[in-house]
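What follows is a set of notes on a single structure, which appears directly below.
Shown here: the complex without one of its protein chains, the others still in place.
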């Protein structure tokens, strides 16, 4: 069902009322209404999240832990409450399994520099897919160089669907860690994590999930996935910039050395030595990003209220519509799965005559924000024999009429360059 | 000169109008006015900083770098403008010498894990003072363990003044790095950085300055100090939590390997290898803390408008007054320099019969927020033969009448426990 | 400022008369010779330290000595502990620790438990000051662990 303004209302999301929560959607860009389709890069923030930051700074702000004064106690309680909200959101068994980091990238680096540093030896291998974001390639590349280990990739077909059979052979007894994106930020592909986890565990490896593009968009349950580590960023799920999450199993986290040293991560220090605080603090050196933890809690509340199933259905609906409309242009090729039900709300595409950069500038003139370039996945984008692609990506506030604006915008651009 | 409300007006700060900028100062704690004296832990935030965050999220929010759309361009410009404001604030020769981190602790860890990792070998030594914060002890301890290097401390006298002569002998030809707090967060001591830098450079070592407690409170000029690296946190200088700064000389930063891998820090990636982006991006993996960089810029603007000389004078004035008032109690001993002109606005003290923890609770009942405990400087605090101390620390919005409230609060607490 | 205005009387639940009395005049402070258990517990964050020494005769705590330094709550709590455990069996001590834990969590305890705890019930005022619960529990948790280890050691 589509209402008079072209907004989807059948998916359980009331998009009109959602849009009212996002002040930035009132902005004019070159005199046009903003059509924000760069959500895979970062999402916009609702009033509820912005207000949680303002409230924190206006009423609660203090350094956390060990403070006996009221503000410090309130700040500590709120900081830990946010942690337990995140734990619930991904169904983590225990709140102390949630480590606050800066972003997905830091979460991945943390595991590479501690767990993998301690467990990977020469001759071992590390397995990733050929569709990873740079943040889930380079830490492993560097670790493999350092350790004399091998970095292995497993393939996907031209539709961007990973080849499970190939994966099963690439993962072998010398595999120590498998690190896989849950959803590709270029192709939109959703990968079969639990099957891969099964294989990883069979050979005694652990599996890390790059959930930067999944936790914001679909129900994610770390226990269902059978994952060992999982990483995501608040800024891609309505939350503030500067804060991300590493989830890990207690048994693994406990055996890992700290990543950074100082401040809160310490139990006792002498001039000669130091020992470490309990989880999760062992991994949180220095004053944490307290305000943005509050903001992340508010983002989780917002999404939980909508229901992640509804969020996912809304995006799938929009994606199906957008693929159909974009392909109707005939001048555009879409990367990734052809079947919209196999992908999330990310559509990377290539125009047969207009370079993504020129298209991006032209769409911006029309108020439409898309991303262009390699999307931090150079090897993948190059495997399509291009050096850049255009990408439109959706979130809870996007509508079918915005998809129409995109498609019209591309047509207008064609008209402009063919004048 | 003291005006009718007991506020200092002679120091060039109009404290009444400053206080009006800080919404949290309106809070009641247990029915009393908040007297916030925990500024060395974190400072409060003025409306201008809070508004910069709100404005960012309501009008500009987008991922930075490489975006062709308007929001991304504006976000990138603002993010880089904030960087250059910070560069100006500490008189850094070049803006790309400013690396955004999470906090002082991360800045220190970064240098230990990159520069020192590459330059310190077995038999070398690393020199720090005996009054460092854990964040400036433990990274070096761990690096020394790993490398078979020696961690050396140089002494200070019972007043907390470092022994320069001793320092000169401790620093020798095998010293690779000297890392020194500019101002102690326990004793308030301001250390003679440029003298130490001279000695470090004479023996071919580099000097890192932990400026967590100096940049917020006094004029700091990295070129005057003759420093090589310098670290501080925005949250201790009116800025948001979750963002800090590492400044380093270009020549050193260029030779250092990256700290984390992924996202923006990469120039080119293939399935086999990667190479690094230019400074400062080489050290900024993943989506940065964009909003809080805007907030840091706003904090720097606020402080620059006041003038750091005025800030420093205000705090020295308040500290002198507070020392006199506190010592008049006779039951209290103050740690650190007796001469107020030799210290910043941090007063750690020990009551002869009331434990800091009990004192902290009792002052909180009276609306007065102080910190108690080891202040993340356990070895130092223990060297005074106590395991905990109380600490009052000041900032631009504190007044002499708040100092009076503290002193009265201590008296009231004595009365309560002697009842 | 008067006591009333300063709001300090709101701390009366925390600093009950019994607590302050134990803080000022801690019981069982003399050292125990040849202790079976000699334990130091501390909370480095607050700066609370307690040393517990005990002699155990056939599962019965025959002699306790407690010293330490720290806040009123941690020290009074340790002194109350010393008073309670003397003459108790390890099972009784374990039960008492459990009661204290629940008391501080704000859970109900039975009348019988209350009888056993006696003066220790004064600790319940700490509930209103959650950051101080760690101080109150410090010696109890440490003792419980040490006693279990001791029993396990004797058995094996």
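Lettered A, B and C in written order, each chain numbered from 1.
Just so it is clear, contacts are C-beta pairs under 8 Å (C-beta built on N, C-alpha and C of every residue); 3 or more make two chains touch, one makes a residue touch a chain.
From a predicted model like this one, the values you see are computed outputs, not experimental measurements.
The chain we do not see here touches A, B in the full complex. Of the listed residues A:63, A:213 or A:413, the one in contact with the hidden chain in the full complex is A:413.
The chain not shown here is touched by just one of A:243, A:378 or A:396, and that residue is A:378. Not every partner is drawn; the one left out touches chain B at residues 65-68, 73, 267-268. Interface residues of chain A facing the missing partner chain: 30-32, 355-358, 361-362, 365-367, 372-374, 378, 381, 386-388, 408-409, 412-413, 415-417.
Following the convention adopted for this analysis, only the chains that are shown with their structure count from here on.
Put simply, the C-alpha centre of chain B and that of chain C have 38 angstrom between them.
Inter-chain spacing, taken between the CA centroids of chain A and chain C, is 48 Å.
Inter-chain spacing, taken between the CA centroids of chain A and chain B, is 32 Å. Along chain A, residues 66-68, 268 each make contact with two or more other chains.
Across the assembly, chain C contributes 44-46, 132 as residues in contact with two or more other chains.
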